[in-house]
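Part of the complex only, each chain left as placed.
Labels run A and B following the written order; every chain starts at residue 1.
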């Protein structure tokens, strides 16, 4: 399968950033989790592991967005991050439960998830950046999740899936205005990139690339059923 | 005028807390700012000073609610604080602009407000508590604003105002579901009060009383046109 490259090229700092992110993004599109979604051959257990880990992730991600919104340099950014945080929690909670039911898994699967090593590391990476660095570098930590997810969505909507539960999940991406919301946040990032110093931009780019690496690792950990080392 | 005492008595920790808050709450109801609102004799300039300081306060208050939501012990509390934060910003921004117009003040009055000493101190008090203490004591810092405001609203709706702009402001309280929202948060506070230690409850009560004192001082500062000391 030929993976589709994101078409809507951006200018400015985020345009440069995407060039650095894109090679990893392409590796995500080629990952057997994503190709298995579109062919329908992905094992439902792997998808359920993803849903469980994603439930954990999205809840904590919403908290990081809320924390960021509390120190945003303008009220407009505070508002847009608050909305994004609320949207993340709301979207996740109903859709995930529906998919668990469609796949015949126990309804309490998502109630108390133990995060995998990668999910824990990614969540703590984002949380630590949001609470200890500058606002701009905190924003860089949450950016790849929303951006790569949006671009993966464009790819999945274009390809579809033969599996009804996977298609239901893909449908959630289409026509949701999510891409426009991400674009507006990227515009804000570009505006901020012009007022922060060069060191801060460099640090933010480094953080965004680490977060993008965690994006790939997150799909891979769900696919492989990653475990903690067996210790007492 | 006989001030009306809040009728809906609560049980539990917040019931005890209100007993400590109420004497100051009654002093707020007797303050010439509030009595002037209902008689219509309050000087429009004092009301405009209040609107300006309140715009500053509510924006920063929403940020504190967002920060609290990011460390709430349950996702239910994270969600309800996120909603409260979004609601605070939205309600404030449209209503305040309308009132400025009704009172014939310049439309940019609220664009860049210099906080009064009391507004600055109250905002920083809440911000500092939310970012440095336990979640429970942070919650105690934001509680009096929403609770006393709701009870002041009950009082004002019952008394009304002969001044159309003041009545418009009072109308905003009526039938808004705001009281129910505050009650749900108070229920959450009571549930948390049962699992935290006695020292933490004592510290939280102390914080809530300090915040209530700042509530009175906030009305008083707007009324009196409080200024910073004249320094170079």
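Definition applied: a residue touches a chain if its C-beta (ideal position, glycine included) is under 8 Å from a C-beta of that chain, and two chains touch if they have at least 3 such contacts.
Values in this document were obtained by computation on a predicted structure and should not be read as measured data.
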Since every chain here shares one sequence and 2 of them are in place, how many copies does the full complex have in this file? 4
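By definition in this document, only the chains that are shown with their structure count from here on.
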Distance from the CA centroid of subunit A to that of subunit B, rounded to the nearest Å? 36
Residues of subunit B that touch subunit A when the two form their complex: 59, 62-64, 66-67, 69-72, 75, 78-79, 81-83, 85-86, 89
